[in-house]
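Can you read through this structure? Questions will come right after.
The complex is shown incomplete by one protein chain, all other protein chains being positioned as in the whole.
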Amino acid sequence: MAGATRTPLVRADASRPEAVASLAMAIAVGLIAVGIASLFGLVPIDAAIGGVPTVTALGGLLVVLGAAVIGLGVGSALGYIETEPSPNAGLVATVGFAFVWFVLGGLTASLVLEGGLAWLPAGAVTGGAAFAMTAATREDIGSTLPAGAVAIVVGGTFLTGTIGPVWVWDLGFEQQASMTATFLVPAATIACGLLAGWAAATAYGGFGARGRRMGAYLLIYVNASAIIGVLFLLIAFTAVRGIPGLLTGATVGSGVGPTVSVLGVSVTLPVAVPFVMNGVSLLNDFQGVLPAIVGTVWLVVGAVVLAVPLGVGAAVFLTEYAERGRLTQAVEVATNGLWSTPSIVFGLFGFTFLVPRFGGNKSLLAGMVTLGFMLLPLVLITSREALLAVPDEYRDASAALGVSKWQTIRSVVVPAALPGVVTGTILGVGRIAGETAPILLTMTGGTFVSGDRAADVIGGFAFTSQPPFVTNPELLQATTALPFQLYALITAGVGLGDNVSNPVEFQWATAFVLLLVVLSFYAVGIGARYYFRRRLRHE
Amino acid sequence: MTVALVASLVGFLLASPFTALPVALFLLAAGVGWVRYQGLTARVLTFAMTIATVLILLLITVYITVESIPVIRYETTTVFGVPVPGLRLFTETRWDAVAEPIRYSMVPMIHGTVMVTTIATAVAAPLGVAAALFLSEIAPGAVREVVKPGVEILAGIPSIVYGFIGFTILSPWASEQFRTTGQGSYLFVGIVVGLMALPTVVSVAEDALSSVPESMKSGSLAMGTTDWQTMTSITIPAAFSGVSAAVLLGVGRAIGETMAATVMLRGVPQLTEPLYNVFYGQETLTSLIANNYGNAHGLQMDALFLAGVILFITVLAISIGSQYIEWRMHRKLGGEV
Partner (left out) sequence: MSETTPTTKTDRPAKTDQSTEADQPTEADQPANEPDVTTAADATNGDGATHTTAGETDEQVREEWREYDFEGMAKFAVEDLDVHYGDDHALQGVSIEIPENSVTALIGPSGCGKSTFLRSLNRMNDRIKSARVDGSVRIDGQEIYQDGVNLVELRKRVGMVFQSPNPFPKSIRENIAYGPEKHGDIETGPLARLLGRSDAAARDRLVEECLRDAALWEEVNDRLDDNALGLSGGQQQRLCIARCLSVDPEVILMDEPASALDPIATAKIEDLIEQLSEEYTVVIVTHNMQQAARISDQTAVFLTGGELVEYGDTDQVFEDPHSERVEDYITGKFG
């Protein structure tokens, strides 16, 4: 049969070429790191690394990298390195290389020839050549030569100073824009690093199926670490920028904090963080965002009160009572539709539907209901999943004992699904707590709200003899919330200076507090999931 | 009880101050029912809650559509003598609510949304699918336990925070890099929005990839293929519809993303010159609403609602499309729907 290829079961020792390949991979990863660092301005490209101008150093490394990659390929082709190359590099690599060379050729042509459509044939020629080259040769040549050549060409332009630190290319758009070296050099370095790193990883795996696996894994690992890196960077950056503002005027010591009375017992807190304990007023030493925090809390509470019973109830009906059919299908489509409806559309809806019904003003209540509507599909979907995950044996066992359906649901099904519901709700709340767009249209208050105007919902209830008999001015008043406050701070821009001594710090601190509030919901949610899963395993 | 509920609903719809009366009646009836016939009451209540979900979607559709009708009527053009309502919204490119002739063309915003969504998809789709592959097939247990919550947290960072960082850091930086006049570019809004759509793509695609039966993967591995070959030839093709549904949902998220676009874009509704100039960012459908709701009234407000309708319909279509694709995949794999 097709057993044409018989390779030895145990691979011979191939440590030297592997060392070259891993060195090349290390250079590539290093170049990517330097490229990212210089994109963020941490390694300025007009400076020097160890006496050598950055651009020249990058160019040199790129040339070395390209040469190493080509060396690996040629070495394998000439039989110096024991590999198992496939007959060709595969369709993906071929098309990829063709594209890269098309772009490279086209860019060069349009730079040299200045305009016109000359870039098109030039790109087609280089792209076509790369395509033919990759497709027609064996994998060890086909997947290294084009990649190495890109690195050498790009590195060469850096080395020779064709593209130096002050290089600028006016794109000639009507709305003026230019490509500068500060962007192009790092970006090109990263791209070449990825390409050559992939080729080196392929060579490291000895080409063939194992080599491609290595190459793909390298890219996937880089991708995963990049995502985690971005996340870490975002949070760390906001924290570093936000903490000074948050801690402005913060003091620790007994009796310095404001007095809080809980159930008639007054406690004076031992810490004072004015940023989260004050509002904004002329008399304050330090301004804060207390009303926004209180507003956010009330919003979340309102949304949860509305959405959780509704969502869980609907989920119970769908999983326990309803037959699978038109209705469940319609509800599923509607829920998923609601889930993906843009938040601004919820805002518009709240604006036209809810606001006129709650006294005609933007109000806390309208915001609550709008966010509740947003939370509803999330709660419904996660509760549904949790309920479906409850094994039918539980229901059968309970039913076999002669317990009525509702009793079964209440005492067996819902408790078993509770962990899922709780976790899903917390994560959903984290999501809506940070939403800005809907409350923009339903609940906006002023940018700076004084501390004594923090919403006091419980104290606001009053009964009247007029319809609708229950009134709560606090609910019907506009208040503010953290996300909106941040938006207002951004749009207010320069005007901030009058109210806050250090507007930039104030903005970052607001962003940080918002991030803290939302992420703590997520931390609790994810923690709860781990806790429940752990407990489930132990039982 | 049902009567009371319907009555309160009607009252609410009519914005009547007497709404509280049927609400109270309903609560009373529900309370009595709960005490006396708990099972039946629960069933009816949960059914009502189910209906409420569908009702909300219907209400949204009806209310924002109704609000947008005047502007559709205003922007009527005649084609071959037949008046076509709303056609001028898409044939002209002028948006001007102040100076004559007053026009509310949606074209610049649609262009902006398309630009941002394209860039965001180019970022989120490949990275998201690769990350999903990593999570479901490649990552060792411990790494997975770190990366998966990480992706979830990425979804949790409020869009306004992304927007704020984009506005204060990315926009000035990009403006300096590309020597543009003023700040705000579709390129960077697209990248930020792509980052925000990424978690959606990752989690949905990961679900799809893990739903491919283990026996299929083992079957391929036992043939002596590498796990990468198994992924590309068995797992991804088998989960293809699920993965494309994930990308579609990501696109939906990107279209509807509001705050990052609002604070990072210029807020001037016009086309970029040339059309593919990604270094300038004007206005998207979402940012149009967020930027103008405050000072808009009359026809302009209705035009904002029209933008909302366009968004809503597009995203709803995408959502339904992706559900259909997922449903087909489950049927093909022989699993439960």
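Going in written order, the chains are labelled A and B, and every chain counts its residues from 1.
The criterion applied here is as follows: a contact is a pair of C-beta atoms (placed from the backbone, for glycine too) under 8 Å apart; a residue touches a chain by one contact, two chains touch by 3 or more.
All of these numbers come straight from a predicted model, not from anything done at the bench.
Although one chain is not drawn, the whole complex shows that of A:A135, A:I243, A:L418 or A:V524 it is A:A135 that touches it.
When the whole complex is considered, the residue among A:S22, A:N88 or A:T108 that touches the unshown chain is A:N88. Checked against the full complex, the candidates B:L45, B:A174, B:V201 or B:I234 give a single residue touching the omitted chain, namely B:I234. Here one chain is not drawn; of B:L59, B:A97 or B:M216, the residue touching it is B:M216. Although one chain is hidden here, its contacts on chain A can still be listed: residues 1-5, 7-13, 86-88, 90-91, 94, 135-136, 208-210.
In the full complex, the hidden chain is touched by chain B at residues 140-141, 213, 215-216, 218-226, 229, 233-234, 237-238, 332-334.
We take it that only the chains that are shown with their structure count from here on.
Between the CA-based centres of chain A and chain B the separation comes to 16 Å, rounded to the whole angstrom. Taken together, the chain B residues at the contact with chain A in this complex read 12, 15, 17-21, 24, 38-39, 42-43, 45-50, 52-54, 56-57, 59-60, 63-64, 67, 127, 130-131, 133-134, 138-139, 143, 146-147, 149-165, 167-169, 173, 177-181, 195, 198, 225-229, 249, 252-253, 255-259, 262-263, 272-274, 277, 279-280, 286, 289-290, 293, 304-305, 308, 311-312, 315-316, 318-320, 323. On chain A, the positions that touch chain B within their shared complex are 41, 168, 171, 173-180, 182-183, 209-210, 212-213, 216-217, 219-221, 223-224, 226-228, 230-231, 234-235, 237-238, 309-311, 313-314, 316-318, 320-322, 327, 330-349, 351-353, 356-357, 373, 376-377, 380, 404-407, 409-410, 427, 430-431, 433-437, 440-441, 466-470, 483, 486-487, 490-491, 507, 511, 514-515, 518-519, 521-522, 526.
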